[in-house]
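Starting off with a structure, shown below.
Yeah, one chain of the complex is gone here, protein chain that is, but the others are all in their spots.
Now for subunit A:
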Amino acid sequence: MNRKALLVLGVILLTVIACRKADDLIEEQLLAFVQPAHFPEPLYKLASNPITKEKFELGKKLFYDPLLSRDNTISCGSCHISGHAFTHHGHDVSHGIDDRLGIRNSMPLMNLAWNETFFWDGGVIHLDLFPVAPIENEVEMDEKFPNVLKKLNNSPEYQNLFQKAFGSKEITSINMLKAMSQFMLLMVSDQSKYDKVVRKEATFTTEEAAGYSLFKSKCSSCHQEPLFTDHSFRDNGIGINPAGDLGRFEISQLPNDKLKFRVPTLRNLGYTAPFMHDGRFRTLEAVITHYRREVQATENLDPILRENMGISLSDLEVQQLLAFLNTLNDETFIKNPLFQE
């Protein structure tokens, strides 16, 4: 072998090694839970479920596996589509097994490590306990949780994956749910223009800045920054729907919870239409119109909205507000291949 050839070989080898390193680095970076500096501490105790590549990948596989439904047709991913911030885009209420319709609008999945509760009514209190609910819901996956565990335990492929991830091929409620949490925990959305402005990496346009100050005076008492929710249950006066859904009351059975729903985040609204718990508003403009003119004096209407029976905004202010809301869309999150099937 002559010197030239050796040199070429050396360069190739170096490049390969360098590439490897870079790949590994990217993988490691993506597979850690990175606390955004401008977010509060997450409520989820990450120390109780340390993220590993094997567990994350396993959780992802489970999320996209229709085996979790009664007739093996519906996966979590059927209703939670990554390109739409994990909502069931185009459906006001979600479509489940046998085309059965639910009564609620599928929720976006993001920043779940900070949730105090889950669902529009806060019925579930911890992410680790969450997947049992859609699995057993008869209009969603209509399967029995113990049966899902049985199906998984009968699969040599899953036994192998659990062995690799947890060091035991026995699939229990605990390791199965912990793996699913890992996939959902990493769905952190913190790369919107708003986030960049907060981090001083970008600046608002004049219109967006005007919208931001309107937002702070008219909306942020409920849609609190930086997660754009204060996690509370409130009645924003949209009134009861034909399904008679009473929201938080369905869980608590306390009369003063009637028609209260969890304040949703306003991140990624550009991808998650339609809006509200039953998807009754097809556009953001329609939502703003509600706050301006259509608030109903229901029994538990939030005092903030009762004061002026809504929120007064001029046409110009509406445009400014919409421009600001637009800065909450996070394209990096939506396009992240890490979450795609």
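Miscellaneous remarks
Please note the rule applied: a contact is a pair of C-beta atoms (placed from the backbone, for glycine too) under 8 Å apart; a residue touches a chain by one contact, two chains touch by 3 or more; residues count from 1.
Definition applied: contacts and distances are computed from a predicted model.
For the chain that does not appear here, its UniProt entry gives the protein name "Copper-binding protein MbnP-like domain-containing protein", which is one of "FAD-dependent oxidoreductase", "Copper-binding protein MbnP-like domain-containing protein", "Pyruvate dehydrogenase E1 component beta subunit" or "ABC transporter permease".
Check A:Leu254, A:Ala297 or A:Leu316 against the missing chain and you find that the one touching it is A:Leu254. From the options A:Ala133, A:Ala209, A:Ile240 or A:Met309, the residue with contact to the chain not on display is A:Ala133. Touching the missing chain, out of A:Pro36, A:Gly77 or A:Gly123, is residue A:Gly123. The missing chain lies against subunit A, touching residues 45, 48, 116-117, 119, 122-126, 128-129, 132-133, 135-137, 145-146, 149, 172-174, 177-178, 233, 248, 250-254.
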